[in-house]
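Let's look at chain A:
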Amino acid sequence: MTREQLLRTYLEDEIFTENGYLEPGEFDSFEWNDKRRILIIEVLKILIKGEIDKEGKATTVRKANQFISNQL
Partner candidate 1 sequence: MDLLEKIKLREPEYDAKYYDMILDYTIEQGAKMGTAGEEEKWKQGKYFSTRYEMYMYATLLGMKRDYSLPIEKGTDKKSFIKIDSWKPSEIADYIIMCAIAKSNLDLFELENTEEAEVDKKITELKSTIESYANGGFDIIRSKKEEDEAYFLENDNSFLDLLDEK
Partner candidate 2 sequence: MILQSIDLDNFMCYYGENRFEFTEGINVIIGDNGYGKSKLYDAIYWVMYDQVFDTSSKEFKPTKQLNNTIISDRALHEAEDGQIQCSVTLTFIDKRNENTYTLQRQLKATKENGEINFGSKSSRRVTKKKAYLTAQVVDNNEEIERIEKKIIPENIRHYMWFQGEQIEKLIDFRDNETLTQAINVLSDISNFDNISERTEALYSQVKNELKKKQRSLSKDKEKSDSLEDDRKQLERKLAELKGQLKEAEENSRKAEQKSSQLLNKLEDAQRIRELDDKRKAVEKDFNNVHQQLNNEQLTFHKKMFTNSWLLKGTEELFENFSEQYSKYEEDRLNKKAEIKAKLAVENELIKELQTRLPVNVPEPIYVQQMLKEQRCLVCNREAKEGSDAYKSIESLVNRSKKEIKELSDVEIAKHDFSNSFKSLYHNGLNQEKIISRVDEDIHNTLIRTQELLDRKGELREELDEITAEMENIVIETSIDTDQAKNIINDLRAQNKYAERFNVDIGYLNNQIKEVEKKLKKLEKDYEDLVVGDVDKGLIKKVDLCEELYNAATSTRDRVFKRLIDTLEEEANKHYLSMTQDNLSVRGIIKLREYNGNYTPELVDENDNQLLQLNTGNIILIKLATIMAIISARKSTRDTALYTLISDAPMSALGDDYTIGFCKTVSQTYRQSIIMSKEFYKNEDLRRELLNGNNINLGKVYMITPNLPDSERTNRKKLSTNIKPLN
């Protein structure tokens, strides 16, 4: 799967519509470089990228953690 396809698979989960991050059905056409920069999705992207690039688990988690801290 491409990174984008992987992301879309996750975005299909109802958590994203329930909490108002996305509109229903939007996941299907969501682009990796979507301009909105929704926080939870940005974090998800870091994790996905880490997995695809075979980055170490600890490194990816640290990056994600850092990112959230900077944004909040």
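These made the cut because all candidates are chains of the complex that A comes from, given by their letters.
Here is the rule we use: a contact is a pair of C-beta atoms (placed from the backbone, for glycine too) under 8 Å apart; a residue touches a chain by one contact, two chains touch by 3 or more; residues count from 1.
As the structure is a prediction and not an experimental result, all values here were calculated from the model.
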{"item": "Touching chain, any copy counted, for chain A within the complex - options 1 or 2", "value": "2"}
{"item": "Chain A residues touching candidate 2 - in the complex, by the definition given at the top", "value": "1, 6, 9-10, 12-16, 19, 39-40, 43-44, 47-48, 50-52, 57-58, 60-61, 64-65, 68-69, 72"}
